[in-house]
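First, the structure itself, so that you have it in front of you.
Yeah, one chain of the complex is gone here, protein chain that is, but the others are all in their spots.
After this line comes subunit A, so read on.
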Amino acid sequence: MSLRILVGCKRVIDYAVKVRVKPDHSGVVTQGVKHSLNPFDEIAVEEAVRLKEKKHASEIIAVSCGPAACQETLRTALAMGADKAIHVEVSEAEYATLQPVHVSKILAKLAERTQANLILVGKQAIDDDLNQTAQMTAGVLDWPQGTFVSQVEPEGDSLKIVREVDGGLEHIKVKLPAVVSADLRLNEPRYATLPNIMKAKKKPMEKLSAKDLGVDIAARIKVVNVAEPPVREAGAKVENVDELLGKLKDLGRI
């Protein structure tokens, strides 16, 4: 069965940035901070492109929900090999309370609209760390889910999947259409080359709103406070192993 893949691309603060909490405790500082494609979504895009290179997939559509800057994120996915992009524009204000409960409904509507039979997303976004979107999208659509996936292989009208679970690995098989979420070890994402970045500028990008899709994105949560985590007291360095073991003994840890 030829795959038509919808791949979720979230724009997040770059993983290497040390985030700072806003002085008014309403959130973290995002202005002027380097953003990039969520690392897990990068893995999802890479897997989609590999499936297409192996002739399992016919088309890859990258999707991002959020403010206008998400279009840069989508261009990255296009430069990696996605065929076209859909930007579901959400205002900055609405984006602050946009949750997987909303995104999953948007993805479900888009799957219908694009006749996708595989939705690939990262297992979690490194900003909210929720780890929900794949599972919820599968729930909305009543499709099977393969989450935290480290290996995926099409076989007839199904996917053979290896999942990373507590204690080891799990093998399952899901029937298409399905939702899959990528874990770190699924693949090593490629770098977009300059010629591909140039080509990506010419690839089609459709702009929609949640309203166009009939999805209500009213807030479900209210952020009461965002605080710095407790700071650890600076520790001491020891000179040698004897001192180290002595201290551990004194603390009752050995």
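Please note the rule applied: contacts are C-beta pairs under 8 Å (C-beta built on N, C-alpha and C of every residue); 3 or more make two chains touch, one makes a residue touch a chain; residues count from 1.
The working rule: contacts and distances are computed from a predicted model.
The hidden chain: which UniProt name fits, "Electron transfer flavoprotein subunit alpha", "Light-independent protochlorophyllide reductase subunit N", "Trafficking protein particle complex subunit" or "MIP18 family protein CG7949"?
Its record in UniProt gives the absent chain the protein name "Electron transfer flavoprotein subunit alpha".
Of the listed residues A:A68, A:M198 or A:V223, which contacts the missing chain in the full complex?
Within the whole complex, the residue contacting the unshown chain is A:V223.
Using the touch definition from the top, which of A:T114, A:S150 or A:N196 touches the missing chain?
The single option touching the absent chain is A:S150.
Just checking the interface: what residues of subunit A touch the absent partner chain?
Spelled out for subunit A, the touching residues are 13, 15-16, 18-19, 21, 28, 40, 99-101, 104, 123-124, 126-133, 135-140, 142-145, 147-148, 150, 160, 163-175, 183-185, 219-229, 232-242, 244-249, 251, 253-254.
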